[in-house]
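So the structure is just underneath, and the comments pick up after that.
A single protein chain has been removed from this complex, and every other one stays in its place.
Letters are used for the chains, namely A, B, C and D, taken in the order the chains are written, and counting of residues starts over at 1 for each.
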């Protein structure tokens, strides 16, 4: 039997290859090949959407961004895993992969958004990592006052109209205890939305963030932070490893914590990570499912955590001695990942995302008021999630 | 080869083109037009359903459709003449008798040889408010830099500039080729007749270039109406959706939202738009006689 | 290369200083972005976020080039792109020369209609045709072959090349072709031995058009040839950038590597485009 | 070698009829010269024979074959185009050798023939130039050379020597004649040059507005023009025409001169009393010493000394006539000359139909 696994090349195919080698060794007669491509979530989706729309059977197993299983399931592109017990995974992943009571994909690895901060600067000014956005603002003002460095920004986050901007919007929104979509129905709270947008805009207006924040994408945040030009940064887990790399100006000066809350709210963060799905058009359904079970197993998750620095999807692995040895900071990460919220689970997520990100971008660029932004999000989401 | 009657020869000569076109375009287009009458959204989980003109009706009160269409038309109206004028100027400059020709030719072609998507990326980088060379140059002249992508107008301007830069070389290339086939003796005659350079340009160069220019314009207009990569890469349509184009919207609807029915209907509308333009151009060609 | 006198009336501007200015404009306009990529490719990533920005690399490094070739099989991408572009250019030229000749010289009844049809087919954005095209290629068993790209690329450039050649062919005096036919050529013989050489600037331009169209294309290449061994350059270059990584210097290096062959090609071919070839051929 | 026959040959551009039904049989090996005013359809006819223009009506045969539908290359002809139509991207050598190459003549043979033709035309030193680097006459000679390196069944020459100087033209003309005598190919030749027409032609075809006006040997068309048109067209300077009326036994001119009819009409019935005639006299047929009864009174208007001769223009009534006189005669304008006529050289045409009177 031959199976073809689609992995985007940003997800360390060479490390996954080792996992697959193990699988092949354990299952003589099965040959697994990797197809890489579409290096961003979007490019990958573009490619898969074409292939799947054309009902192509060449791919058996697909890696999917956490936001996609619902869409793939609705389109009938993935085969469900009957009777799979999802409770072994972190709850957020169980939720993200279950659509209408069916398990449509199994988690590959976890991720979430963190608040990165400059330990050295905070210590210098005797500031604790902020628990609320207001604390963060205050901290920035204090540090800026002391450092007097025009190039040092307080907070970097994603304002460009990319997927990250959806999280940007959702962080304070969720923090107010609101949710966006429940059971496929829109549960939009306009006040919370306005507050969320106002908050971000205030960072720009008050000089905490750069004026051109609407240009900033995920990796820009990482680069600026790494160059030592940023006090606080909102980013995914990948930024950690790089901030400790040889090109980094901030090695050993980086702290990671949960993202702040709105004053009076709960801290909330955005869930990331990727999932394994079995193509509905695969001619080797059973073999593919068996492979996915293996790829999503604790052993594989552990292997990837150790060798690929990918966050595990099993709670227990965060305490695993081998894992902690390889990536000490995972110990801090667990709490964050555990409390991370998945973005709305809906087949029409792409449209939801598009609406939110462009609005956030417009508000941050100053071409739309937060109120208008919230109104626009509401009206468009209503249309999408009729 | 045999000598055939004109008719038979014509059929023979046009056949390869016809076969290729029908295989690669006509069949898919027919499917597209067909799909546009169906409600077919892969994310709905529902089977395709014939809905007649429903998709077209939806468009009428879809503000994004109108906004992107308007942006598209605007981009076309700005960049097509822009590219024509710049391209013409470049072609005329490149047609000067330089001793070594290749640097000139090369610099004429490089913009065009740069893949579209990367041209978008590079210019996004150029217009970056902090690390971009445009603001850097402005600063050097004592002009404060601006955040290009924070303002719909500036973002639009940046996009148009980029498109003009990128596409004027296509224009220039075609015009240059046209220039080189104009017999020199006509300029001599005009010179003797007393026509100055400008006059020669309008009386000799332009009329004789007309066929080449019309061809370039037709295709530049069609591709302008299909503008996608550059705004996609530079602004992603932002701020908000203020620089989004129809092609981006079609792309979104089909490839991202998987709403094939609506996407097809949008594509058909774009096709009709292009056809209108084409018909106008063809009329111009025909009056040439 | 033609050594036309400076006073030649064909030039719109004359005189040394004007030519100098012209050259400067052309070079800056065309070369600046390319040079900028070149400089970027020699910088370290850290240098990119230095303010104010630097124009010339502080400490030029070729590390990015090494990385570009080690991260991805860049040479494979190059080869694929080159072959696909070259073959589709040849095919485009062949098909469009034939079609253009028919339209320009054989007094066809439905000439206008055919012309409009050819233009019409090019007015559909490629994105919308992606899925049906994918299905066709799958049905023909062409996925992951060069042909899967060559065919659509040919069609992509066919309309513009055909129309362009029509306008050039119409500019060639018929008597030259007549002379060739008297001399014993068939119509097609006259076409390829006399008309096409005389239209060299036009044919060359059409060829460049087709080549670059194919060289640039991304969407189809991404979808039809997923096999890494068959990937083309634009798809390949896209692979350097990830969700969480945008290594400008490495991407620039890859871009430079991608531009160089095209540049070389242009430099080689431009010699062939001799201007004013029709001079002295006929009286009229 | 082959005969060429045109039968009711017609050509129209839209509603404009350019060639109006030409009937002509050209013998195998014959040398036929077409002459006629500019725009009368000479080139068009040649191009139809070559297969370059579609035929609107009638038929063309080369040898026994009807060639109406044949492609030019199948007709086995060689042609010199009026506008040269040289291949600008090829050198002179390549231009001349192209047809040989296409027909697969060996390199060596081709070289030989090219050099031979080039020498004959005096363009041997230009073989490596492109047409753009040649003078007008040189281009024309290349066009000529391109045709004659071939050995076709029929040669078509469209004013092949018009841009050459008199001396060269004379040389090339002689060479063409020699060529024709040697290889005996059928030749159709368009020219405006009287000398070429007279010396080269077996038969001259005079075209007028798309129709054949007269066909005949050079002698015939010169000595027995069938119409005023032919009379005026053949010969240089052109034949003079003076209106006259038959009055009894004399021909009376507008200036009062009267010539005895008996000698002039030589029994031609057409010259009936009271009839209006046009009298044609060639400039070279005026003589200074002659039978006093046969003189015209010429009031000199303009005198043009040509070196070899002197042209004297004078009026008879309102008709301007020209006499070619010996070079040493230089009458003053205003002088009155009595110019004699050889009655056997006088042509009579009907004033209404402009056709010769028999």
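By definition in this document, a residue touches a chain if its C-beta (ideal position, glycine included) is under 8 Å from a C-beta of that chain, and two chains touch if they have at least 3 such contacts.
Predicted model only: the values in this text are computed from it and were never measured.
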item: Of D:113, D:169 or D:347, the one touching the omitted chain in the full complex; value: D:169
item: Touch with the omitted chain, as defined above, among D:195, D:272, D:293 or D:335; value: D:195
item: Touch with the omitted chain, as defined above, among D:24, D:92, D:105 or D:234; value: D:234
item: Candidate in contact with the missing chain, chosen from D:97, D:152, D:218 or D:280; value: D:218
item: Touch residues of subunit B, complete complex, unshown partner; value: 183, 185-186, 188-196, 199, 203-204, 207-208
item: Interface with the undisplayed chain - residues on subunit D; value: 13, 35-39, 42-44, 82-83, 122, 133-138, 141, 158-159, 162-170, 192-195, 198-199, 218-219, 222-223, 232-238, 282, 284, 304-309, 311, 324, 327
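In the analysis below, only the chains that are shown with their structure count from here on.
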item: Label of the chain whose CA centroid is most distant from the centroid of subunit B; value: D
item: Distance from the mean Cα position of subunit B to that of subunit A, given in whole angstrom; value: 37
item: Set of subunit B residues in contact with two or more other chains; value: 3, 130, 255, 260
item: Multi-chain contact residues (two or more partners), subunit C; value: 48-49, 51, 130-131, 186-187, 189, 238, 276-279
